[in-house]
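For this view, one protein chain was removed and the others were kept in their places.
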Amino acid sequence: MNEPTTTAPLPRRGVPLWAQVVIWVALVALLALVGLGLRKAQNPIISPGSTVPDFTLTLFDGYTYQSASEVHLADLQGKVVVINFWASWCGPCEEEAAELEEAWRLYEPDGQVVFLGIAWTDTQENAKAYLKRFNITYPNGPDLGSRISAIFNRNLGVPETYIIDKTGVLRYAKIGPFTSVQEIRAAIEPLLAE
Amino acid sequence: MKVRARHTGTQVERYTGTQVTGTQLKRYTGRRVFRVTIFALLFSLVLSGVGIAAVAAQASTPTDDEVNAIAKQLYCPVCENTPLDVCPTQACHEWREEIRKLLAEGKSEEQIKQYFVDYYGARVLAEPPRQGFNWLVYVVPPVIIVAGIFVLFRALRSWSQQPPLHSHISDENGGAEGGEGEASQPADAYIARLEEELKKRK
Partner (left out) sequence: MLADFGYGILVVTFVLALYSVTAAILGNRQQAALSPKGMPLVESARRAQLLTFPLLTLSAGVLIFLLVTNRFDIGYVYEVTSRSMPTYLKITAWWGGQAGSLLFWAWLLSAFTSAVTLRKWDRDREFLPWVIVVSSITLAFFLSMNLFFENPFARFFQTSEGVEAYTFRPQGSIPFMPQDGRGLNPLLRHPGMVIHPPMLYLGFVSFVIPFAFAIAALATGRTDDRWTRITRRWTLWAWLFLSLGLVLGGRWAYDVLGWGGYWGWDPVEIAAFMPWLTGTAFLHSVMIQEKRGLLKHWNMILIILTYALVIFGTFLTRSGVLSSVHAFAQSAIGPMFFAFIGLTFIVSISLLIWRWPELKSETEMKSMLSREALFLLNNLLFMSVLVVCFWGVIFPLISELVTGQRVTVGPPFYERANAPIFGAMMALMGIAPLSAWGKSTALTLGRALWKPTLPALFVPLLAYLAGFTNWVALVGFFLIAFVIFVTLYDTYRGARARQRAQKENFFVALGRLAARNRRRYGGYLIHISMMLMAIGILGIEIFQTETQGTIAQGDALQLSGYTIEYKEVASWDDLPAGVNYTRAVVNIYKDGRYLGQLTPRIDYYYDSQQRMTIPGQRSTLQDDLYVLLVDWQPVSALGATFKVYHNPLVNWLWIGCLVFIAGMLFAAWPDRDPVPAPQRKEQRAYHPGAAD
């Protein structure tokens, strides 16, 4: 009873080849998928050193960049771009808001550095009130469809700041607020000098 | 407002110390602690009751129930997988106020959902929108299930058509499970057989 294979010789039919192929392909596909997901989960989507794909930032009413209401990253080649993600409900963002604006005013006349503020998961009204409260003048817009944050970081929080060099390569990433204008400048200057 | 003052006040008192060490404890700080800080701030903000004042200002504003009926179907990225109507963060609180505003403007449920999709992306919806690649999420499970049914029925049919190899199997195990064993008994004979077995065993 316990050993039917020995008592009753049965026709030996293995797994057909096509089924084996299907099983292994499915397994490899699943592992590849999970592996890629894992890699994505463990690393930011782009890390310093890689080129940032183009995106379009639609600005809030009352904000323009070179008298257009949209900014395309591709048009900013040759300039250092500072991208700051923030939200009006985020306390730490408030800590750095004034410093960012101060740094912007420092660099604005030269036109060599562009600041872009991107409001993440924020409502129009609150975001605008926040910008007004901190008197922020550099181009700011909502992250429509969360498309821009998806480029930078899978698990975005706020504030996060990214700096792109003149050739469009991401060179600097900061999670959390800046504590001083010096810190912001220290991040920008080397790239400006290149 | 009083609440907020007290909370943040106490936090500062209690937490200046920890914050200093906090920045030193590299491994345990980084972004997680930082995020926790953000959320904590949100929580204390929620407690401040800003919302209450805003709601009360206008008498004709949509009710909480009308807002929640829509918020239930949305998910904000700040609290993963928690419907908007029950998510306690400040970001979600503001989203709900946004819904209230849109409702007051006379927008329909569909329009409001579309507004949120345009503004924040498709992930705010409880299900992927039915278009393009997303169709796969709805199509694949039924296809696999139907294929499974097909395979099962084919296997059953082919089994029931083959001549039996040896059908004496496992009846000795009747001892473990009483009234069963011998096959092809009509239902009425079931009781008779059970009685018989029980007699046999006494």
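Labels A and B are assigned to the chains in the order they are written; within every chain, residues are numbered from 1.
Assume a residue touches a chain if its C-beta (ideal position, glycine included) is under 8 Å from a C-beta of that chain, and two chains touch if they have at least 3 such contacts.
Because the structure is predicted, anything quoted here is derived from the model rather than measured.
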Absent-chain contact - pick from A:Leu38, A:Ala98 or A:Ala129: A:Leu38
Missing-chain contacts mapped onto chain A: 1-5, 8, 10-15, 20, 23-24, 27, 31, 33-38, 40-42, 146, 150, 155
Touching residues on chain B - with respect to the absent chain: 1-3, 7, 10-11, 14-15, 17-18, 21, 23-28, 32, 36-37, 39-40, 43-44, 46-47, 49, 51-53, 55-56, 63-65, 68, 73, 75, 79-83, 86, 88, 121-128, 132-134, 136-137, 140-141, 144-145, 148-149, 152, 155-157, 159-160, 162-167, 169-170, 172-173, 175-188, 190-191, 194-195, 198-199, 201-202
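Keep this in mind: only the chains that are shown with their structure count from here on.
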For the chain A and chain B complex, residues of the former touching the latter: 1, 8, 10, 87-92, 121-123, 125-126, 142-147, 150, 157-158, 175-176
Contact set on chain B toward chain A in their complex: 30-31, 34-35, 37-38, 41-42, 45, 76-78, 89-91, 94-95, 97-98, 101, 117-123, 165-166, 172
